[in-house]
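Every protein chain except one is present and positioned as in the full complex.
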Amino acid sequence: MDCTGKSQKYTYIAILTLFLSLLLIISSANAVNSEVLVEDTTSAFIPNAPTYVTATDYKYDRGESAIVKWQLSSDDNSTGKITGYEIFRSEADADNFVSIGVVLPGENSFRDKSTENGVSYIYGVVTLYNGRTSQMVLSEPITPGTEIVNWNLLNLFIIGLLIAGSVIFFITHAKRGKKLFIRKIAGLEAIDEAIGRATEMGRPILFIPGINDMDDVQTIAGITLLGRVAKVVADYDIKINMPVARSIVMTVGRETIKEAYVSAGRPDAYSDDMVHYITDEQFGYVAAVDGIMVREKPATCFYLGAFFAESLILAETGNSVGAIQIAGTAMPAQLPFFVAACDYTLIGEELFAASAYLSNEPKQLGSLKGQDVGKFMAMMAIALGVFGATIAEAWGGSFFIWLDEFMHRLFTITN
Amino acid sequence: MEVFGLWLAAFFTLGIISFLYKDNPWYKFSEAVFIGISAGYWFVVSFWDNLYAKFYLGVTANDDYMLFVGAVLGAMMILRLAPNIGWISRWPLAFVVGAISGFYLMNYFSSNVMKQVQNSVIPLFSADYGQSMFTESFGTIAGKIVIAAGTFTGLIYFFFSKEHKGAFGGAAKVGIWVIMITFGASFGYTVMSRMSLLIGRMDFLFGQWLGMIK
Amino acid sequence: MRREIPLIITAFVGIVFIIQYFIPHYPFNRLNGWFSDWFSIIGACAIWLGALNLMKISADRVYRKKRDWFYSVVIIVSFLMITIIGFAGGPDFRDYGTGFDWLYRLVYTPLSATMFALLAFFVASASYRAFRARNLEATLLLVAAFIIMIGRVPVGDAIGKVLHLPESIMPSQIAGWIMGYVNAAGQRAIMIGIALGIVSTSLRVILGIERAHLGGD
Partner (left out) sequence: MNKKELVAVIIIVALSLIFYFGIKQPIVFSSTVSYIITALIGLVLLYIFIRTVGGKIFGRRTVFLFVGIAVVLPFFMTIKQPIKSSPEVKSLYDAVLALKPDSKVLVSFDYDPPSAPELQPMAESFFMLCFERDLKLIIMGLWPQGPQQAEMALQRAFLEPDIAAKNLKYGVDYVNLGFQTGNEFVIQRMGSSFKSMFQTDYYGTPYDDIPLIRNVTNFSNIDFVFNLSAGYPGTVEWVQVAVDRYGVKLGAGNTAVQAPQMYPYLRAGQLVGLLGGLNGAAEFEKATNIIGKGTKFMVSQSFAHVIVIAFIIIGNAAYFLGEKRREENKPNQTGMNNQPGAN
């Protein structure tokens, strides 16, 4: 099944229908149960007690919380007659009531979050009036329990399943050799032009794969892009210099460049000291690389990988020797400096997209496309939600109010 | 002792600052002391606060024997240094990687995706039904439009399954502008942070050490 | 044995942490508690591994008299000095006035703080010699950085008063608006992108598709 534009449109339509089918499951799963309140009309100097106290288990918790509800005392009519309600709790058999909370007048519920799973409790509520309390009204004993599954998280489960499913689907799809479409990455053009400049001026290329080891996904992306640079270097016999801060990165870098020279049919032109280890220490490494830049005056510098505070010094020295600089990293703190100091910067995920685009490696391609599904759903939700919310707010209309609430409910997590 | 300490601290501070002139023995010595002291600091504190306080006291005082499993896995991790049975360290490593992956997957998904999308669903003009549309200040309304549109176009810029052409390309252009202003903000804040560090050290040199500042 | 069991451990532990998010009570809260305790102890042992590894490399460099081996001696000596003082001090090894606290306040703090203070110099020299408004994107970035830097310090409003700007467009107000709205939107888009990246990478690790942490395929 050829997965270019046409059938790929089907996958998105399938997701959209699935997305809307959530409609029925979610909104029916938690219909809000509304209670009917009855008014009680007796009054005495001592504030009379709240009535009709009920305690219920708080749904989908770890069995550690219960909700106490009561009817407001008739003196609670905002004339300052009462100063609040105090809630007491004691274990069902023992009669030692301990105060667990005080709430302001006008509130008729309290969530007790320190119960033990499986122990039965009795709750009592009194009204307070500067120190004096009404007699305590007790609730039925209840034992807070736990439900098997937290149904409030049904939406999280379904959306998570959709995204995880699409990641796995695209990875297996790519493994079966199907071509997955990725848009043209502007950064790759900039890399080719930068190499062109080096060939024209006959000066060396400096390649720096960041200062992290091979376990960092940014370093892996940097080495993939090294493959493309190395191919052109081998064809036009440009001098490449790659100082590294990690020994494993050195070995992988050497293999990549050697492979490029072999496939260009000039294995003898390759030498191991194109890639050389300097030191693991951040500032020691940067001081040495500065020395190389000033001495060799490279035409083009590549900074592709994980960088920290040393990105500034590299970009500055590269600028002072007049080199064209191409950077690429996913470190948020360093991106602003690279964008301001370098000629072109691959921002965050563009680095990974470029690496997936070049390597055509199923894992990278598949997860990139899977993440795109996630972004697509986020974009749909924001677009529909904002549209619904704005219309609902400005002109009302039950459909829009429902759409706004549904979008909110779809992405709300209560645990 | 405190006076000698102040001078020693000043010696090391100036030693590190000498790197600005060039990489010299004074800097290399200070840096070596720094690497040794910080490795030793972490080494001692992790022993007293974790291996002693949590594991040893956990087992002896609160007889929580399951902690032994953690200690065994930890010992396997240290065995990585041993040449021949170094591979055993893959088990605790697998445990750590599995725990981090499972934990990150749920946390990042619910706090950084679900919650953020939910909060981006906002009415652009929050007038109550029937009232005039612009009850709020211009800044807030413009802000809400930027929040919704900025997040939407930002996501479009990082969308790789569709060519950035036509209207889609235009939206991506707006997206990169929003992201560039965001980078400008973090650029300004990072400069603020670095400058505060320098001011803190100068306050030490000229204040605590030389006593020239009140 | 060397490859299958680690993969099983990773998958099992990862899935437990996912399920305990949906089913937060017995048996998963018990497993969650144990795994968090074990992770904490393994974390401490990982710190020990790092320190012992540093000692091994330094000792090897001294033994082989490699370049700058003298500084490796300094690393080993300073490591042993603080470790001996720390272990000899007993549980309250870092109270005010102990040798450990002295080393912390007067050797560790100045060294680590000054190491980062260097960055202020590098930012200043880079802003003079390297930051150029080459294209529209870099221009937008630098202009936004101006407004934030001026708005977030009192001198910004002082200049605003001199220019008799109305209160609503004082530099601090504009900076506050950019941070509160534009920056929030941009960071949110980046955050969602990175989070989805982490979700897919974690998924690949748990399902064993990704094996980089076990030394490649």
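Should a chain be cited, it is by its letter among A, B and C, assigned in written order, with residues numbered from 1 in that chain.
Here is the rule we use: a contact is a pair of C-beta atoms (placed from the backbone, for glycine too) under 8 Å apart; a residue touches a chain by one contact, two chains touch by 3 or more.
Computed from a predicted model, the values in this text were never measured in an experiment.
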item	value
Chains shown that the absent chain touches, full complex	A, B, C
Absent-chain contact - pick from C:F22, C:F79 or C:Y108	C:Y108
Selected residue (touches chain absent from view) among C:S58, C:Q187 or C:S202	C:Q187
Touch list for subunit C against the chain that is not drawn	29, 32-33, 35-37, 39-41, 43-44, 47, 91-92, 94-96, 101, 104, 108-109, 112-113, 115-117, 120-121, 123-125, 127-138, 142, 145-146, 149-150, 152-155, 157-158, 172, 176, 179-180, 183-184, 187-188, 191
Missing-partner contacts on subunit B, residue numbers	10, 14, 20-21, 24-26, 41-42, 45-46, 49-50, 53-54, 57-58, 61-62, 64, 99, 103, 107-108, 110-112, 115-116, 118-119, 147, 157, 164-165, 169, 172-173, 176, 182, 185-186, 189-193, 195-203, 206-207, 209-214
Touching residues on subunit A - with respect to the absent chain	62, 64-65, 113-114, 186, 189-190, 193, 196-197, 200, 316, 320, 324, 332-333, 343-344, 413, 415
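In the analysis below, only the chains that are shown with their structure count from here on.
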item	value
Winner on C-beta contact pairs when A-B is weighed against B-C	B-C
Distance from subunit B to subunit A - Cα centre to Cα centre, in angstrom	15
Centre-of-Cα separation between subunit C and subunit B, whole angstrom	4
Numbers and ranges of subunit C residues touching at least 2 other chains	21, 115-116, 118-119, 123, 137-138, 141-142, 145, 190, 192-194, 196, 199, 201, 203, 213
For subunit B, residues that touch 2 or more chains besides their own	19, 31, 35, 109-110, 113, 117, 120, 148, 151, 155, 158, 179-180, 183-184, 186-187, 190
Contact set on subunit A toward subunit B in their complex	8, 156, 159-160, 163, 181-184, 281, 283-284, 287, 332-333, 335-337, 339-340, 347-350, 353, 368-369, 372, 374-376, 378-379, 381-383, 385-386, 388-390, 392-396, 404, 407-408, 411-413
Complex contacts: residues of subunit B adjacent to subunit A	19, 23, 31, 35, 109-110, 113-115, 117-118, 120-130, 133, 148, 151-152, 155-156, 158-164, 179-180, 183-184, 186-187, 190
Subunit A to subunit C touching residues, read off their complex	61-63, 117, 146, 148-150, 153, 156-157, 163-164, 167-168, 171, 214-215, 217, 220, 283, 309, 312-313, 315-316, 319-320, 330, 332, 336-337, 339-341, 343, 348-349, 352, 363, 367, 370-371, 374-375, 378, 415
